[in-house]
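Left out: one protein chain. Kept in place: all the others.
Labels run A and B following the written order; every chain starts at residue 1.
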Amino acid sequence: MIPEFGHIALVIALCIAVLQSVLPLAGAQQGNVAWIATTRPLAHAQFFFLVISFGCLIVAFLQNDFSVKYVAMNSNTALPTMFKVAAVWGAHEGSLLLWSVTLGLWTSAVAAFSKTLPNAVVARVLAVMGMIAVGFMLFILLTSNPFDRLFPAPLNGGDLNPLLQDPALIIHPPMLYMGYVGFSVAFGFAIAAMLAGNLDQQWARWTRPWTTTAWLFLTMGIALGSWWAYYELGWGGWWFWDPVENAAFMPWLVGTGLMHSLAVTEKRGLFKSWTLLMAIAAFSLSLLGTFIVRSGVLVSVHAFASDPARGLFILIFLGIVIGASLTLYAYRASSLETRVGFAPFSRETFILLNSILLVIAAGVVLLGTLGPLVFGAFDLGSVSVGPQYFELVFLFPMLPLVLAVGVGMHTAWRSANPRELFRRLKWPALGALVAGVLIPWLVFGSVSLLTAVGVTIGLWTVIASLIDPAKKVVGKGPRITRGMVAMQLAHLGLGLTVLGITVTSAYTVVTDESMRPGDTREIGGYTFRFDETLPITGPNYEGIQGVFTVSRNDTELTQLKPEKRVYRVQTNPMTEAGIQGGLGRDLFIALGEQLGRGAWSVRIQYKPLIRFIWLGCIVMVIGGLVAISDPRYRQRVTAKAAADGATATA
Amino acid sequence: MIRALTFSLLLWLSLPAHAIDPSDKLEDPVQDELYQRITEEVRCLVCQNQSIANSTAPLAADLRREIRRMIEEGSNETEIKDFLVERYGDFVLYRPRFRSWNLVLWLGPIVLLTVGFIALVVNVRRRKNLPVDEDAP
Partner (left out) sequence: MAGKLKFLIPVAVFAGMVAIFYQGLYKDPTLVSSPFIDKAAPAFDLPTLYDDQRRMTEREFRGKISLFNVWASWCPGCAREHDMLLTIAHTTDVPIYGLNWKDERQAALKWLLERGNPYEVNAVDRDNITGIDWGVYGAPETFLIDADGIIRYKHIGPLTPEIWAAEFLPRITSARAMLAGAGS
C-alpha cells in the first residue's frame, strides 16, 4: 500500500503545482488579492505532498519492498541501511523525485522567508517555480515512475551500484540538486520581474541571498563530487571533464557570474538586462545538465539512464521553459536600459569583465561537451573531447579572470584611481610573483612557466584577499563590512583552490609498481613497505586488504590499507584507495591486480597540496554563508524602497 | 556515412576500474614520459569515457602494447597518433585534431573571447559618458 500512497501523493502534488502556477500569476497580473493569497498555502502544500511521496519511497527501500521495480533494481537485503536511503536517489527515477522534492523545498522556503516582499512579487515567483515543478512531476509520472510495481516480486534486489556505496554519495546528490535547483529561485525572480515589467535595485536585493544560497550548495556539491571521485574511482584523479561533471560546472560558472552581476545591479542599478540573462542562463544550464545526464545524448562515466522517450520529453520541456523565457527576455530587456555610467577603471568594469569571462568559460565547456554531439548529429564525423582539450582552452578565460580578481576587489565603485591602486598593490603583487617562481623552485626543484603563472596568480589572489583584513589587524585599515568579509573569504578560497590545482597538477608523483609483501619503495621522500594482504568481509562484499607501512627518515608515519572489493550481487571488482591526507600532501595507494607468485601491482602517489582544492571550496562556501547572513537582506521594505519599486518601471 | 554500433552495454559495461600495470614502464625516461602522455590521451573505445591509460579492457592493453612497441622502435608522437587515427578514426583521440568540420572546437573559444572583449569595450566606452548616478546632473 505504501508505494501507492507515494504515487497518489505525487499526483496530488502535481495537481497543487498546476494550481500554484495558474492562480497566483493570474491574481498578480489582474490584481486579484484573493488569488494572490493562495500562493503561500499552495507552495507549502505542494512541498508537503512531495515529502510524503518521497518518504513512501524511502520506506519502500527500508522495508526491502522488491515488488517495487525501482527498489528491486537498486537495493538488496544485505545493503547497509544508510546506503538503502542513499539508493533512493541512486538511479534515474528516484533522483528525479529528489529533484522535485528539492524544488518543493526551495518553493516552500521562498514562501516562508519572503514575508518582507510584496505579495504580488512572491506570487509571480512561485507561479514560475510551480510551472517548473509541473514539468518535472509530469516527467516522473509519465516516463519514470519510481513506484511502478514488479510482478512477481523477486526474492532479493539487484543491489546499488557498488561505486555509489559510499558515504559521500549520500549527501553529494542532495547538495548538488540543492544547488542547481536553487537557481530556479533566481530564475523565478527574473521571469517575475519581466512579467511585471519592473526591475529595480530592490529586486536585486531580494534575489541575491537566494542566488548565493544556491551557489554555495552547488559549490559544496561539486567539491564533494570531486572528492568522491578522488578516493572512490581509484586512480587519484579529482576532475575528469566528464559530461556529467561539466553539467554541474556550467551552472556554477554562470551562477558565479550572476552573483557578481547582481551585486552591481543592487548597488548601482546597472547591468540589468545582463543580470536577467545570466539568471535565465544559470537555471537553463541546470536543466540542460539534467537533460545531458538523463537522456544519454552523451557518453559518460556516470550517466545512469538512456532513453530517447525521456530525452524527447525533457527537450520539449526545455524548449518551452527556456524558449519562452528567452523570448520574454527579447521582448522586455530593451526597456530596462538605465542611463547610469561608470569610469573605465572602476569596480563595475572589473565585475563586467568577470561575468563576461565566466560566461565564456561556461561557453567553452558547453562547446567541448556538446561539440561531439553536433558533429554526430550532422554526420560530420566522430570526435572525442577530453581533459587534454578542456585543460588547454579553459585557461584562456580563467587566467585573466583569476588575475583580475585581486585587482578588481581593491578597485573603487564608479571611478578608481589607477595610479593610487598601483601604489597600494605593487608590493603585494611583486611579492606574489617572486614567491610564485621561487617557492615551487625551492621546494620541488624545478618550475615550468605555467606552474609559475599558476602559483603566482593563486598566491596573488590569496594575498589580495588578505590585504584589508591584515591592515585591520594592524589597526590602520578601513572599516570592513560583512559583505566585504564574505567577498574576501570567497576570493581567498578561490586562491587556495588555484594553488592546489596548480601544485598538484605539476608535482604529483605517480608510479605503478609490482610489489611482494616485504618489498619497499621510495616515492616523494617517503618509504612505502608492503607488509601483507588480509582477506576482508564486508556486509555485502568480500575483498582483500593490502597493508602498507609508510615511513619517513626511518620514522613510521602511518599504515595505509587499500582494498580490492568484489560485491556479491554486482560482481565488479572495486578499488578502495588507501589515503593518508595532510594539508601539505596526500599519500595515496591503490591495489591493482594480483600478478602471481605473491606479487601485486600497486599504484603509489604523492600528491602535494591536493587538499587545497577542496579547502578552497570550503572557504568559498564560508564566504557565501557570511554573505547571506548579512542583516540587510532581512530588512523590511522601507517606504522609500517600496515607492521606488512602484515607480522605477523604465 | 556508414556507422558501426559498439556492443550492447551488457557485454561491455566497464566500470572505471583502473589499470595498474607495473610492466608499463619504459627504460628511457623521455620515452616513458611520451608513453604516459599518449596513453592518457587515447580513448578506450570499448569503455565509457576512459583513456587507455586508465582502462583494464583487453583492447586498451593491446593498444598500450602497440604504442609501447612503436615508441621503442623510435616512432614520434605524430606517427603514433596517425597510426591510431588511421585505424580507429578521430574518435580515438581526446584532444581533437584540426579538421575542417571540427574547427569550431578550436576557433569557438577564440571567437567567444573576441566577442566578449568587444562587448566589454563597447559597454565601458558607452558608460563612460553617462552620469555616474541617476540623480546626478
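By definition in this document, a contact is a pair of C-beta atoms (placed from the backbone, for glycine too) under 8 Å apart; a residue touches a chain by one contact, two chains touch by 3 or more.
All values derive from a computational prediction rather than experimental measurement.
Among A:A26, A:L318, A:I480 or A:I628, only A:L318 touches the chain left out of the display.
Annotation: of A:A26, A:A168, A:L373 or A:V509, A:L373 touches the absent chain (contact as defined above). Of the residues in subunit B, those that touch the hidden partner chain are 1-8, 11-12, 45-46, 58-59, 62-63, 66, 85-89, 91.
Taking the complete complex into account, residues 273, 277, 280-281, 284, 291, 295-299, 308, 311-312, 315, 318-319, 322-323, 326-327, 329-330, 333-334, 370, 372-374, 376-378, 381-382 of subunit A touch the chain not shown.
Keep this in mind: only the chains that are shown with their structure count from here on.
Interface of subunit B with subunit A (complex): residues 1, 15-25, 40-41, 43, 48-51, 54, 89-96, 99, 101-102, 104-106, 108-110, 112-113, 116, 119-120, 123-125, 127-134. Contact residues on subunit A toward subunit B in their complex (touch as defined above): 162-163, 233-235, 240, 242-243, 269-270, 299-301, 338-344, 348-349, 352-353, 356-357, 359-360, 363-364, 367-368, 371, 374-375, 379-389, 392-393, 396-397, 414-415, 512-514, 572-575, 590-593, 595, 601-603.
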